[in-house]
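Dropping the structure in here first, questions after.
With one protein chain removed, the remaining protein chains of the complex are shown where they sit.
Up next is chain A:
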Amino acid sequence: MDEIAPEYDVVVLGTGLTECVLSGVLSVKGNKVLHIDRNDHYGGEAASVNIETLFKKYGNVRPGEEPWKKYGRVNDWNIDLVPKLLMANGELTNILVSTDVTRYLEFKQIAGSYVQQGKGPKATVAKVPSDAGEALRSSLMGLFEKRRAKKFLEWVGAFKEDDPATHQGLNVSSCTMKDVYDKFGLEDNTRDFVGHSMALYPSDEYINQSGQAVETINRIRLYVNSMARYGKSPYIYPLYGLGELPQGFARLSAIYGGTYMLNTDIDEVLYDGGKVSGIKATMKDRDDQSTAMKFETKTKKIIADPSYFPGKVKVSGYLLKAICILKHPIDKTDGSDSLQLIIPQSQVGRKHDIYIAMVSAAHNVCPKGYYIAIVSTIAENDANHHIELEPGFERLGEIEEKFMGPAIPLYEPLDSGDKDNIFISKSYDSSSHFETTTEDVRDMYRRATGEELVVEGLREDQQLAQE
């Protein structure tokens, strides 16, 4: 067994996506990185697991039974634990391309983006219009409303923040999104799908916040541009599941000298004058616990997911999530092999939207004939979480298997890390994409290095190193 180096520039704890992106970037930039996970697999909370692991994780197993056996080969399943998709034009795509991690991964489109109107048996499901032209053909709106929506989307398309001539007389820096909607005379239903299924706000809080208009416009543009990139939906998805993403960035880090140790417990974090100075850890042996290797090493900084420092984080909310296995595509979605479906809160009398993200054999995450749908929302009550997700289950129809644990606490760090040099990431939030995750990556990079993260150009460095 090789010796562990006596000192590292950065020790990274946890192999979730946020940690792996940071580890990769820091290694490319020449830092000596030691990357540790207590689990024996990559991905942490952002892993994709096989169906046996899923059954065991959620305890859907009676003693002596092996219910996963009827679902074919266990390893044909790669089930995401985090219900998210990539925006085709989003920041994660940019980072993937800039770091050349795309060469380890293959992506496919998500086939459709849908929104529900109404509730119960009368509910309808419609495709989210992707541009002004589609708005005109959409079944979501009446004839006159379509024209208003077209006008609004054209305005969003032409909008430039620093060119007042494109603002149509609105004071965009201070006005609210309500002011904007009022100006274009949009109906409530239109506001609903624009705000929730295009700007992807999980609640209606944004509408009355002054100064939120520009952010909303940028969100709609991200959606529309992502949509325009490949055509069918704004989302793309890696073959074999989201768990491939952290693995890809871990490989990047390893190529640049990052040291990887899975299955390794942190026994103690060492401090010197309030600042972190090192770690004591034990690498376990999968087969033979007696050959565990204890070691100690120095470090100037630690980057970690919230689970490694429970005393340094707080709960910011609770996410509800149910992973459902289906044997049919979702009704009223043209038989799409993959999709996002949003049930806006107002349609079902809630404060937060319900999201459904579905993928299938087309993405090599399950055997042919199966579909994996994750229903999620932000918890609004302390109990009866099943009822909160019920409108989502209604959409799915017959469910073969449902995996649903207690509400999942979302953590965020108490401090920026400037006092102890321990920089902690946020949990993966309830949003349907990775934009907030990449924001967290940028924020952590800034906190940990004092510099802005520039991923553009990293790729050139990498090619140099490979030649």
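We adopt the following convention: contacts are C-beta pairs under 8 Å (C-beta built on N, C-alpha and C of every residue); 3 or more make two chains touch, one makes a residue touch a chain; residues count from 1.
Keep this in mind: contacts and distances are computed from a predicted model.
A chain of this complex does not appear here, and its UniProt-recorded name among "Mitochondrial outer membrane protein (Sam35)", "Ras-domain-containing protein", "Serine/threonine-protein kinase SSN3" or "Gaa1-domain-containing protein" is "Ras-domain-containing protein".
For the chain missing from the display, the contacting residue among A:N31, A:T93, A:S113 or A:N421 is A:T93, taking the whole complex into account.
Within the full complex, the residue among A:V172, A:L262 or A:I399 touching the omitted chain is A:L262. Residue-wise, the contact with the chain that is not shown comes from A:V156, picked out of A:V115, A:V156 or A:V441.
Checked against the full complex, the one of A:G231, A:G274, A:G349 or A:G450 touching the unshown chain is A:G231.
Across A:Q117, A:T190, A:Q247 or A:S338, the residue that sits in touch with the chain not pictured is A:Q247.
Mapped onto chain A, contacts with the missing chain fall at residues 2, 41-42, 88-89, 93-94, 96-97, 102-104, 106-109, 130-132, 153-159, 221, 224-225, 227-231, 236, 239-240, 244, 247-248, 250-251, 254-257, 259-264, 283, 286, 465-466.
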